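Note that one protein chain is taken out, while the other chains of the complex remain in position.
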Amino acid sequence: MTTILLTGIDPFNGETINPSWEAVRALDGETLGSARLVARQLPCVIGEVGGALVAAIEEIRPDVVLCLGQAGGRADVTIERVAINIVDARIPDNAGLQPVDEPVVAGGPAAYFSTLPIKALVAALHAAGIPASVSESAGTYNCNAIFYALSHHIATRRPGLRGGFIHVPFLPEQAVRHRNAPSMARETLIEAVRVMIATTLITTQDVKLGFGSEH
Amino acid sequence: MTTILLTGIDPFNGETINPSWEAVRALDGETLGSARLVARQLPCVIGEVGGALVAAIEEIRPDVVLCLGQAGGRADVTIERVAINIVDARIPDNAGLQPVDEPVVAGGPAAYFSTLPIKALVAALHAAGIPASVSESAGTYNCNAIFYALSHHIATRRPGLRGGFIHVPFLPEQAVRHRNAPSMARETLIEAVRVMIATTLITTQDVKLGFGSEH
Amino acid sequence: MTTILLTGIDPFNGETINPSWEAVRALDGETLGSARLVARQLPCVIGEVGGALVAAIEEIRPDVVLCLGQAGGRADVTIERVAINIVDARIPDNAGLQPVDEPVVAGGPAAYFSTLPIKALVAALHAAGIPASVSESAGTYNCNAIFYALSHHIATRRPGLRGGFIHVPFLPEQAVRHRNAPSMARETLIEAVRVMIATTLITTQDVKLGFGSEH
Partner (left out) sequence: MTTILLTGIDPFNGETINPSWEAVRALDGETLGSARLVARQLPCVIGEVGGALVAAIEEIRPDVVLCLGQAGGRADVTIERVAINIVDARIPDNAGLQPVDEPVVAGGPAAYFSTLPIKALVAALHAAGIPASVSESAGTYNCNAIFYALSHHIATRRPGLRGGFIHVPFLPEQAVRHRNAPSMARETLIEAVRVMIATTLITTQDVKLGFGSEH
């Protein structure tokens, strides 16, 4: 049986919920086609989150890992293209730490590209009526650290595993507290996760669609 | 019995749906508490839309009128404060006309303030977890023309009637075609309309909350 | 001789400079063609600023009044179309007061339109290579109070006087402290004021250009 590991993150930066966890916890234990879905919540603690993710992978032995995170201020579901080997925290994490210009993995390469079919995911979300785009940066905080740790684990230990990172907007109830912030409904986010799982499972080779940016 | 007239608008500017109509047509014929809801679709034809609205008011004899319109690019439900006596179209309307710097009502005053409890509406939407704010401009196009025509009709013919204008974001399926555009789910929009109706019915005097802007 | 009164405003909301005053004080005492330029700084005190402006008009007896104000977050020079009879302060003014939903002038009409040739100003700024647009809202704070007080004075006491309000972006040194805020150089702002003065003086009838907005 195919197993999909879905991860969300704890609330941080004064929020009481995190849309990434709301989106995936609703699917924990479901089956989608022949795939079994398992959801796990990761901490917003930069020094621990990579280890927590690897431990979950070792326990669950998934075939695909979709890691989600909150991108407050973004308007659509953004499929991250690249994880970079840097931590540069503008605000403290949930352990109160704020590392600046440290590597995620000492000695690791500068970056890894997603092993998800990122263009096919955007196209499938669009076809489902869900705003989505490719993002060229997952930031330099906890989300990028998860993405890099996942990619490094795949590259060095689990070459058959496919995985990547997806940022999602605030939920409407969060956006209430942020002047002019875009949001996306829980139902839309959950549907987006279903679409991304199904698309990943049927896509062995990504499509070539010009979804990049000039800068 | 209390009657609420809800209006949405035809699609325009290349869209095939208009979120304002999607939000209100779902409620047509419903009762909410003791209120009967009637939804009507108005044209995006600047020279006709005021007359169409007044005809609907004359026919339905509502106690409250909530007119909705699409504000592509805005992220939240925006309660309009003021209608101005100007039409200045940047793009043609659905009749192919583009009036510039003409009055909505020749000889009418420069502006009317909404007779809805705009601050109470924002507060109630926030309490319901729906992003909302006061807007200081309904534009200079079809939406403002509706709002001005409504306000002028209230001021000159139906002083007991209360009414105003609310702009709503794109639906997600529209935002797919607009790079980085925020959106709001149909269900959230419909819930927002319910909240606004209930709040208007129980609010006889608006609350004083500083929801303005420096510019 | 033609006299032009230019006004800027004191710094507010934690700023130490105000770009509106920087733009006009550089021109104080100059002549532009046959026009004498006089610059005055108005307070960011909502309850006093209208009186201060009227006193300056009574003293200087200008033919044209250009009032400028800071619009932090806007990217271009925005020519305000309409002043509304409301004060709704989201933050305290420099006297520590924060009036909410009070009129600028008790008993005054809901709004006044600018008596400047707003479309000609935008077109002339564009021709000079300076980003500019028509704005449909001057806010509900000190700037709008100035604009409304000016317009009310013109309408009720000085029908021959022409005047209006222009918002300008942050200066670059201000934008340093505001993440992602656009800015405009002092030299560009000063040139913009010169262009607006010259254009106002030669324009007796505004041009019809579709510079409005859908919302």
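For reference, chains read A, B and C in written order, and residue numbers begin at 1 within each chain.
Just so we're on the same page, contacts are C-beta pairs under 8 Å (C-beta built on N, C-alpha and C of every residue); 3 or more make two chains touch, one makes a residue touch a chain.
For clarity, every value in this text was computed on a predicted model and none was experimentally measured.
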Partner chains on view for the chain not depicted: A, C
Contact partner of the left-out chain, one of A:V24, A:L53, A:A71 or A:L189: A:A71
From A:L5, A:L66 or A:I86, residue that would touch the chain that is not displayed: A:I86
Option touching the unshown chain, where C:A23, C:C67, C:I86 or C:I130 are the choices: C:I130
Those residues of chain C which, in the complete complex, touch the missing chain: 75-76, 126, 129-133, 172-173, 175-176, 179-185, 187-188
In chain A, positions touching the absent partner: 13, 69-74, 81-82, 84, 86-91, 98, 100-101, 109-113, 119, 134-143, 167, 206, 208-215
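We take it that only the chains that are shown with their structure count from here on.
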Graph class of chain-chain contacts, one of line, ring, star, complete, other: line
Highest C-beta pair count, chain pair: B-C
Approximate Å spacing (C-alpha centroids) for the pair chain A, chain B: 37
Geometric centre distance via CA averages, chain C-chain A, whole Å: 46
Mean-CA-position distance for chain C and chain B (Å): 30
Chain A residues counted as touching two or more neighbouring chains: none
